[in-house]
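Below is a structure I'd like to ask you about.
Missing here is one protein chain; the remaining ones are kept as they sit in the complex.
And then chain A:
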Amino acid sequence: MFRNVLRTAFLLSCASIVFLVCAGSMFLLNVLTRPIAAAQPAASRIVYGLTLLPSGFDPHINASAELGIPLRSVYDTLVYRDPITKAFVPGLAERWEISPDGLIYTFYLRRGVRFHDGEPFNALAVAANLDRITAPETRSQKAIFMLGSFERYIVRDEYTIELVLKAPFAPLLDSLSQVYLGIASPKALREYGTDLYQLHQVGTGPYQMVEFIPGDYILLRRNPIYRWAPPFYRMDNPAPVEEIEFRFFTDPATRAPALESGAVDIIGELAPLDALALARRDDIALLPQPIPGMPLQFLFNTAKAPTDRLEVRRAIITATDRVAIIDSVFQQLSPVAYGPLTAVTPFYEPQVKQYYPHSREVARRTLAELGYMDNNGDKILDLNGVPLRLIVIVPTWGYAPQVAQRLQSQWREQGIEAELRQVPNLAGLLAAVQSGDYHLVAFNDFGADPSVLNNFYLSDARNNFMRVSNANLDQWLRQAVQTSDPAQRQNFYTGVQGLIMDQALILPIRDYVNLNAHRKRISGLAFDAYGWFPLLANLTLVGDD
């Protein structure tokens, strides 16, 4: 009797859970839900998955690359880079002139351009944007530094503005082509102030920001009067996407199921195994996109024994089988990296491929010539009683842990012991580097201009993790940003890349490739010159899948 009643009670309460959850949720619904204007999707709305959730979304203030994925299409820039040739092409400036001394850039602006709020675009609008970016109270985290030696501007007339520099700064056009220097409506900037503008962004681009709920979504809608596109935006698009909802898939494991269930139409940063599995489906297409900048690499600390010795560094690179790492970690979806710049970066020098082909025998011989022997039979080489032991700082992101584990096992076979020290975030990495107690650290950065190297390889660079001090390197890196002549820059960067590899300052692993996939109801997915930012205006709806 007692048991029977209890059994019934148990089953009844189990069954009633479903009902109560429903009832409770209905209650919550009534109490908590306020009407959401944008809840009803438009006929042609797609969902685009972002993979990071930046704390700030103001391109003039914040530095995250993620913000550019939606905002690249909200703003136009004075110039653009062609996605394929990476050459500079007109944007909001129809044309531009650079003075022979490289100190004055004159931009002749396009007429008839309007911001999403109806305000006209002109030289004063450009001036207002420069004022905002350079104002100390804006506390710009990236845009202001991208302006380099910018000193002041001169508004020549309504459609002509000059940017005056203190010193020649070749990457300026590259900076001006990026979303961080996108031109915003001066009226909106005034109206919302530094803190709230990010929620109400107004540009001139092919899409306008309709709504932004931080942590939740960003909704863009097509700009119907957009007629001032750069040449690579497809203006005869038969079925452009009307609305795009951006949501945050910060957990890598959620990305593939979201695509499979149709919850998301486009998403990037897929895990290589997920990407391969998705590519086998009929309704999903894979689009690997190489990213210009630095590859996934391990930087050698040249100030700490034994990696202070050039021959040791060379032996370590030679001992590393990069192809095996690409095969197992990246499923052959990334190219092997050979130098400090990825192969799609302007001024990349293919000659770096000749450095340090994998050979266990050569590595063994090199180390033996240096006096490294296994004297105590522990299978680890030693020199004067000190074992050949490397401390490797491994960030938890970018597949560095998986790569580091394979390095560890490859090196062990060579008699080199590696201790992997994982760091959970940038703060941990910087602290670990500052201690100086490491031989290698995995790190990279992105950008279409090789001046990204200056933050790492100049002897007084903040991120000189290699603790390198090389007069030639310093001189070439500096000169390369002072001349705007492409041939001269190519010469400097050829020298820089050769020197970095000759001195074995880094162990390059793989060129960064963003693994994007999209449902086939969309076509035309392509990315800009920086690799991260989609050309949303070129997306075409094919139909339901």
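One rule holds in what follows: contacts are C-beta pairs under 8 Å (C-beta built on N, C-alpha and C of every residue); 3 or more make two chains touch, one makes a residue touch a chain; residues count from 1.
One rule holds in what follows: contacts and distances are computed from a predicted model.
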**OP:** Quick one: find the hidden chain's UniProt protein name among "Branched-chain amino acid ABC transporter permease", "FAD-dependent oxidoreductase", "ABC transmembrane type-1 domain-containing protein" or "2Fe-2S iron-sulfur cluster binding domain-containing protein".
**Re:** "ABC transmembrane type-1 domain-containing protein"
Subject >> Given A:Ser44, A:Thr106, A:Gln141 or A:Gln331, the one touching the chain that is not displayed >> reply: A:Gln141
Original post:
Among A:Ile84, A:Ala253 or A:Ala487, which residue is in touch with the absent chain?
Top reply: A:Ala253
Subject >> Which of A:Ser99, A:Asn425 or A:Ser523 contacts the chain that the document leaves out >> reply: A:Asn425
Original post:
Touching the missing chain, which residues of chain A?
Top reply: 1-7, 9-10, 13-14, 16-17, 20-22, 24-26, 28-29, 32-33, 36, 39, 47, 53-58, 61-63, 136, 139, 141-142, 145, 194-196, 198, 213-217, 247-251, 253-254, 257-258, 260-261, 263-264, 425-428, 430-431, 445, 454-455, 462-463
